[in-house]
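Every protein chain except one is present and positioned as in the full complex.
Here is chain A:
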């Protein structure tokens, strides 16, 4: 393995690094919003929309991101929805992540103790007030660990973006290998780059989980 080669490839990897972060960021924010909406529909048993969200969840969870991306990037233009590779990538990540986030959030809502719901009802809260002041604050806290796991999962999924030629980290590494045959060096930098993102992030998320729990439940 050549140190010089590694050094020379740093700038191009740095660009890919920021792009991976950016795509992950938008994808994850979008997924959390979509997940919130879907779990909301399910919690309040909103007719019709709830069924739509159930179908979405099934499709999203039971198809690979690869196929979802192909659909968004290659099939959608056929029906007049054209977008850049980047936009397609973010959309794919949101489509995939939304259902995972919905499961995580709904799981948290279901985990709120029955006695909490009952004591909310006992002081005359409406269903909406119960959700707003009791179930959602406690349930979202409970769902933080599952949300955190999904955040890591979704960042790793961005490596699939390479199939629609988005120059994120994995794509860049494969590119470097294809162009210069610097296989060892490129894979090495790739692993380091993912580690730089994922290891601190997972530490931050663990800390956040503990803080959220302490804030809401005191343990």
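Note that in this section a residue touches a chain if its C-beta (ideal position, glycine included) is under 8 Å from a C-beta of that chain, and two chains touch if they have at least 3 such contacts; residues count from 1.
The working rule: contacts and distances are computed from a predicted model.
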Undepicted complex member, UniProt protein name, chosen from "3-ketoacyl-CoA thiolase", "LutB/LldF family L-lactate oxidation iron-sulfur protein", "Isoquinoline 1-oxidoreductase, alpha subunit" or "Amino acid ABC transporter ATP-binding protein": "Amino acid ABC transporter ATP-binding protein"
Which of A:141, A:158 or A:186 contacts the chain that the document leaves out: A:141
Residue among A:6, A:66 or A:121 touching the omitted chain: A:121
Per the touch definition above, residue among A:133, A:153 or A:207 touching the missing chain: A:133
For chain A, the residues touching the chain missing from this view: 115-116, 118-127, 129, 133-134, 137-138, 141, 215-219
